[in-house]
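All protein chains but one are shown in place.
Order of writing sets the chain letters: A and B. Residues in each chain are counted from 1.
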Amino acid sequence: MSCFTGWGTGNRLMATLQEVCERLQRAGMPTSIDGDPSVNIERVNTLEDAGPSEISFLANPKYERCLKTTRAAAVILGEKVEVPPRLTVVRTPNPYAALRETILQLHGVRQHPSWNIHPMAVIAPGVRLGARPSIGPHVTIERDVHIGDDVVLYPGVYIGERCRLGDSVTLHPNVVLYEDTVLGHRVTIHAGSVVGEDGLGYAPANGDWLKIPQVGHVEIDDDAEIGSNCAIDRATLGRTWIGRGSKFSNLIAIGHGSKIGPSAMFVAQVGLAGSVNVGERVQMGGQVGVAGHLTIGDGARIGAKAGVLNDVDPGEYVLGQPAVKAAEARRAITLALKLPTLHQRIKSLEAEFERLREALQRRGTD
Amino acid sequence: MSCFTGWGTGNRLMATLQEVCERLQRAGMPTSIDGDPSVNIERVNTLEDAGPSEISFLANPKYERCLKTTRAAAVILGEKVEVPPRLTVVRTPNPYAALRETILQLHGVRQHPSWNIHPMAVIAPGVRLGARPSIGPHVTIERDVHIGDDVVLYPGVYIGERCRLGDSVTLHPNVVLYEDTVLGHRVTIHAGSVVGEDGLGYAPANGDWLKIPQVGHVEIDDDAEIGSNCAIDRATLGRTWIGRGSKFSNLIAIGHGSKIGPSAMFVAQVGLAGSVNVGERVQMGGQVGVAGHLTIGDGARIGAKAGVLNDVDPGEYVLGQPAVKAAEARRAITLALKLPTLHQRIKSLEAEFERLREALQRRGTD
Partner (left out) sequence: MSCFTGWGTGNRLMATLQEVCERLQRAGMPTSIDGDPSVNIERVNTLEDAGPSEISFLANPKYERCLKTTRAAAVILGEKVEVPPRLTVVRTPNPYAALRETILQLHGVRQHPSWNIHPMAVIAPGVRLGARPSIGPHVTIERDVHIGDDVVLYPGVYIGERCRLGDSVTLHPNVVLYEDTVLGHRVTIHAGSVVGEDGLGYAPANGDWLKIPQVGHVEIDDDAEIGSNCAIDRATLGRTWIGRGSKFSNLIAIGHGSKIGPSAMFVAQVGLAGSVNVGERVQMGGQVGVAGHLTIGDGARIGAKAGVLNDVDPGEYVLGQPAVKAAEARRAITLALKLPTLHQRIKSLEAEFERLREALQRRGTD
C-alpha cells in the first residue's frame, strides 16, 4: 500500500546520509555512520515499512528484531545496539530526539492551507487581528477578540467574545473557545476540542439542581498543545489554567478551576475533577482519574487507569485504584491474583490444624 | 494576570455588601453581616484570587486556611466557621446556594451573542421557528424541524430532519442533533456534543457484523443540561431518554435505549451501555461504567470509576470494579492493600505449624 507523508509532497527534501548525519551534529548530537554516507534518503519510515530510499530508527528495544528484516537504506540507533552485517546505521546517543531532526530535515513542518481571511469567515466588529492571519471558511470570531500575528484558524473554529490569542496560535477544525478564553503564544489545539464550557456546578435544592453560573474562564499558556475532542471547563470563579509547554492527548476532561503544569504530559482520556492542582512536569497515563481539590506534586507520575483519591507527593509514582505508591500497588496486585492460592493455603492450615487438635485430643484421652 | 469574568463586562453591576445581604434574604436565606455593610463589591472571586473590591465564599472546609490570607472585601460562609479578626464575613446557612445568588447579582446571566437569523445560516423548507430566534452563522437546520421561542443556536450547530426543540433551548457551537431528536424547554447542550448518532447494533454473521438499522430517536426533557463532547445514541427502536433537570458533565457516552432520570447528575466520562434504566436523582462519579440492561434505583450513588455489573437498589451507594456496596468495597480495598501483611501472616502460621508438628513428632517418638 502506498504511503502518504503529508509534509514532503510537492517540495522534495531529499538528503544524503552524510547530510542527515551533519544536521544531527549541528543539533549537538554526536553521530557516526557505519556504511555508505552517499546513499540518498527521501523520507523517514518505520522499520517495518521503510523501503530502500527511506531511513528508519530504533528507540524501543522491543523492535530490535526488525533490524534483521528492514529494507531501510539506513537506521538511526543507539551506540551499543548490535546490528546484522551489511545494515547501514547512524549511531547517536538519543535516537528518538535524532528522529525529530531527521523528520524536520526530510519532511519539513506541516504546511497549513493558506486562506488569508476567507470570505466565508464571519468576524464581528471590534476584533483585532495581528499580521498575516490565515482564517478558514466557516470560522466565527465574536466581538472584542484580540488575536496575535501568524495565527491559523481552520474551518469551523468558533472564538467567543473577548478571547485573547497570542502569536502563532493554531486551532484545528471545529475547535471551540468559549468567551474570555486566553491562549498564549504558539498554542496548538487539535480538532474538535472545546475550551471554556461550563463546569458541573450545581447546588442541590429540593431534589433539583440549581445552576451556579460559571463566570470564570480558561487560560492556556505558551507552547501548550491540546489533542482532539478534549473538554476544558471554565472556572466557576477565577481561572482554569494549563501551564506553559503542557501536552495533552485526546478526549481529556479537565474540571473547573483545575491548575496544571507547566510541562504536564497527559495521555488520552485522562479526567480531572474540579480544583485539582497539578505541579510541573507531571505525567499521567491513559484513563487516569483524579478526584476534586487534590494536589499532585511536581514531577509526579500517575500510572494508566489509576484512580487518585489523595494528594500525591512530588516525584512520587502511583498506580492502581485507589492509587498508592507503585511498589505497594504492584505487591497488592500480584498477591490479589494469587488469592486462590492464599485461600487454598488458609484452607489447608485449617484442616491440618483440626487434624492435629483431634490427634492431640485422642492422645490426651489415651 | 488579569481576570476576565465574561458576564460583568459592559454593564457594571456593583453592589454594597448590604445589598448583597438583602438579595440573599429576599431569596429566603437568613443572612447576617459581620463587618462594614457599606463596602462596595464589584465581583465574586475565589478566596485565593479575590481582591479588595471582590467578595468570596467558603463552602468546602478544605479551604478554611485561605481565610487567613484572602484579600477579599468579604467572605460568604456558614454560621459556625471561625474566622480571623478583621475579616468581613456574610454568614448564611448554605453558602454554596448563596454563591449562586451573589454571582447572579454581580455578574448577571450569560449574554449570548445576538444573530437574529444570520445570513450564513442554512434553513431548509418546512422549518417552523418560534419568536425571537438567535441563529448564528454556519448553522444548518434540515426539513420539517419545529423550534420554540427564544432559542439560541451557536455557529456550527446542525439540526437534522424532523427535530423538535422547545422554548429557550441553547445549543453551543458545533452541537449536532441527528434526525428526530426531541428537546424540551430550556435544554442547554454544550459545544461539540452529539445527540442521536447510531448505537452499536450489529448482528454477528459469518465473522462479519451486520448492521441493525437504528430507527429510534432521543428525547431530552425540560431543564436538562449536557456538557461538551458527549455522545448520546439514538435508540434501536423507541427512544433513548434523558429526564427533566438531568445534568451531565463532558465526554459522557450513553448507549442506545438507555433511560435516565429525572434529575440525574453525571460527572465527566461516564459511560452507559445500552438499555440501562437509571432512576431519579441518581449520581454517578467520573469515569463510571454501567453494563447493558441494568436498573439503577432512584437516589442511588455510584462512586467514581466504578464498574457496575449488577442492578443497584434505590438509595444504595456502590463503589469499585465490580461495584458493590460502599462499605463492603472499602473493606475489601483496605485489605487488598494489606495483602503483603496477610501473606506474611499465612507464611508465619505455616512455618510455626510445621515447627510445632515436628516438635510433637519428636516428643511422640521420644
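Heads up, the rule we're going with is that contacts are C-beta pairs under 8 Å (C-beta built on N, C-alpha and C of every residue); 3 or more make two chains touch, one makes a residue touch a chain.
None of these values were measured; they are calculated from a predicted model.
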Touch with the omitted chain, as defined above, among A:G245, A:G292 or A:P322: A:G245
Interface residues of chain A (partner: the chain not displayed): 1, 3-9, 44-46, 48-49, 56, 60, 62, 94, 96-97, 99-100, 103-104, 107, 109-110, 113, 118, 120, 136-138, 154-156, 172-174, 190-192, 225, 227-229, 245, 247, 249-251, 263, 265, 267-269, 280-281, 286-287, 304-305, 321, 333, 336-337, 339-340, 342-343, 346, 349-350, 353, 356-357, 360, 364
Touch list for chain B against the chain that is not drawn: 120, 122, 124, 138, 140, 142-143, 156, 158, 161-162, 174, 176, 178-180, 182, 192-194, 197-200, 202-203, 205, 207-213, 215-217, 219, 229-231, 233-235, 237-239, 251, 253, 255, 257, 269, 271, 273, 287, 289, 291, 293, 307, 321-322, 324, 328, 331-332, 335-336, 339, 342, 345-346, 349, 352-353, 356, 360, 363
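FYI, only the chains that are shown with their structure count from here on.
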Chain centre separation in whole Å, for chain B relative to chain A (CA means): 25
